[in-house]
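Read the structure below first, then the notes.
Note that one protein chain of the assembly has been removed; the remaining protein chains are unaltered in position.
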Amino acid sequence: MNPRRLRAALFQAGLAAAVALVAWYFVSNTAANLESRRIASGFAFLSREAGFEIGETTFVAYGAADTYLRALAVGVLNTFRVAGIGVVAATLLGALLGLARLSPNWLLAKLAAGYVEVIRNIPLLVQLFFWYAIITENLPGPRDALQPFAGVFLSNRGIALPVVASWLPFSLEIPRLEGFNFAGGAVLTPEFAALIAGLVFYTAAFIAEIVRAGVLAVSRGQVDAANALGLTRRAALRYVVLPQALRLVVPPMTSQYLNLTKNSSLAVAIGYPDLVSIANTTMNQTGQAIEGIAIIMAVYLTISLSISALMNWYNRRVAMKGLRR
Amino acid sequence: MNGALAWVRANLFSSVPSALATLAVAWLAFKLVPPFIDWAFLDAVWRATDSQACRQAKGEGACWAFIAEKHRFIFFGTYPYDQHWRPAGVIALLLVLYALSAWRRAWHWWLAIVWAVGLAVIGVLMWGGVPGLPYVENGRWGGLALTLLLATFGLAFAFPLSILLALGRRSQLPVVRAFCVAYIELIRGVPLISLLFMASVMLPLFLPEGMTIDKLLRAQIAMILFAAAYLAEVVRGGLQAVRHEQYEQADALGLGYWQRTGLVILPQALRVAIPPLVNTFIGFLKDTSLVVIIGLFDLLTAVKVALQEPAWTGFGVEAYLFASLVYFVFCYAMSVYSQRLERGLAPDARPVLRTGA
Partner (left out) sequence: MRKTFTAGLVALVLAGTAHAQSTLDAVKGKGFVQCGVNTGLAGFSQPDSKGVWKGIDVDLCRAIAAAVFGDASKVRYTPLTAQQRFTALQSGEVDLLARNTTWTITRDTSLGLNFVGVNFYDGQGFMVPKKLNVKSAKQLNGATICVQPGTTTELNLADYFRANRMTFKPVVIEKLEEVTNAYFSGRCDVFTTDVSGLVSVRGSRAPKPDEHVILPEVISKEPLGPAVRHGDDRWFDVVKWSLFAMIEAEEMGLTSKTIDQALASKDPGVQRFVGASGDIGKMLALDNRWAFNIVKQVGNYGESFDANLKPLGFERGINALWNQGGLMYAPPIR
């Protein structure tokens, strides 16, 4: 073997050995520590009864007699609910803001620019606490709830909205005050409302910039050609600029969607029962911190990698040849 | 006069939708701005010895007296009251170091020495233990000083690590490449909060019994590992931007891998990477606020704890507006700097997209 190859092989072997040694050191220490403190390990705790209640669930029912596995599943579904609604709302708001920034109307453009600059430079957690404080401190109790529209109640227990009970005949289920809280209709808890508000307003600012950059990146020649064809500004935007801009913005947009999903883990700070929050409670009740953190990281890693893989596939299929990096 | 009218016509009323938008914005401004000014300035309580005046004004006037009462706590945490000049000095010193690093004329190798000396002075000021400066354990550091320290030390240590990771990711050696890719993708795929939990809960288990690791150090390590992964991607972008010919020309000169990398490739790559680097620092400064979840006493934690005193509960809106203002001042300044830098360094390039978390 030539000396250069040999050196490279030795270096890699050395590096692998060093990493393995360090890993073995940590693992053996951890095993020794767990043993001496007689902390259980393994995932057997997942089939044990959880014993605690969860404030809100998505699609599945949950009670304190259910297992830890089910509790964690509720957490994952809650995370998906926040991420799903957040992504849709943030995209809509962000696209509007991005287009507003490009508007010839000076007021709209400057307002949108101001919004983006302010929101992007304040930490998301501070914004979450701010929204949570507004909802819980400045709204009255359920018995004195505000009613901006008929059937909509704002109180420090959340926002109660009517839902469609049946489509034919069309009837709404209106929330009513029963005993301690509102029953019927859909109730958005303050935690959920604050989380959605914070995530949507924050991510929309970044999406606005992406949309703006995407629209600006469409080459000038395309816009000129559209004008030469006699298209109005709106038609040019709709048929020429936006479709091309959309292809450009997919990678950074996906990255923002991933960020929103990861940022939803901040729910643990305001008490919304997402995956991290429930895993945290589980870690405290069972003492098995390593398994809990492993579950959190595995779930998020799966989400990130699958969305990245999806995006790469889409990119390869759809991206224009000239703009591929 | 004509000029102003023409401007209004062109920018605010150029078309029917535009005119409608202008009117809608004007109406909203008319409805929302005066009550806000009333609440925030005219009816606000600026100074109070206790919270009674604030409670009476609740709903009508903001309680800025809360800030007046608690601002030292928010900036310096539980640092001993009579020694507050020390963290104040540290904050000032950090600002001077930032300003110096921002000045392009100062971009020489001796900047590293200035930083090393500066960080040493900061360590002495915060810990004390020398004659004239009583010892203050790092469990009592807090507030804005701690936020800036976490961010600065985090970035300082993450940066060299990120360069190694970026080089490793582009390496031809499969083991090195695999390791770097795995590290970067793993760290970037999980939320920062899980890394902070891992550091605060699992790191002590990794160490042999009897050896303990300080809570602040645990959080700092987690932030360094986190920042290194994101910075590695930024550096990799810079490495990709270095033209092909540079590698060949360095080879033609007979330079080895490390010489070529250190003397030719990296300086050019880092130059391109500086604007996104500053953007990453902005994101990093915002991310330090997450340590409130593991109980470390940074600026946001100090605000929360200040709110918990029974006399001052219920003024969360004012408190978080103030915290937002402090973060905004730092981040916006850096953002403006980054945009100017970008224009100065690569005026023809496409604007760098800030895709912070």
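Read from first to last, the chains carry the letters A and B; within each, the first residue is number 1.
Going forward, contacts are C-beta pairs under 8 Å (C-beta built on N, C-alpha and C of every residue); 3 or more make two chains touch, one makes a residue touch a chain.
Nothing here was measured: the structure is a model prediction, and the numbers come from that model.
Peer 1: Relative to the complete complex, which of the depicted chains are touched by the chain excluded from display?
Peer 2: Contacts of the omitted chain with visible chains: A, B.
Peer 1: Among A:4, A:38 or A:220, choose the residue that contacts the chain missing from this document, as touch is defined above.
Peer 2: A:38
Peer 1: Residues of chain A in contact with the chain that isn't shown?
Peer 2: Residues of chain A in touch with the missing chain: 14, 18, 21-22, 25, 28-29, 32, 34, 36-40, 51-55, 63-65, 136-137, 140-141, 156-157, 178-181, 183, 190, 271, 273, 277, 280-281, 284-287, 289.
Peer 1: Please output the residues of chain B touching the missing chain, sorted low to high.
Peer 2: 139, 200-201, 204-205, 207-210, 212, 215, 295, 304-305, 307-308, 310, 313-314
Everything that follows uses one rule, which is that only the chains that are shown with their structure count from here on.
Peer 1: Express in whole angstrom the distance between the two chain centres, defined as the mean CA positions of chain A and chain B.
Peer 2: 21
Peer 1: What part of chain B is in contact with chain A in the complex they form?
Peer 2: It comes out as residues 11-12, 14-15, 18, 21-22, 25-26, 59, 172-176, 179, 185-186, 188-194, 197-198, 201-202, 205-209, 282, 286-287, 289-290, 292-293, 300, 304, 314-317, 319-321, 323-324, 327-328, 331-332, 335, 350-351, 353-357.
Peer 1: For chain A, which residues count as touching chain B in their complex?
Peer 2: 8, 11-13, 15-16, 19, 26, 29-30, 32-34, 36, 103-108, 111, 117-118, 120-127, 129-130, 132-134, 136-138, 206, 209-210, 213, 217, 252, 255-256, 259, 262-263, 265-266, 268-269, 276, 280, 283, 289-290, 293, 296-297, 300-301, 303-305
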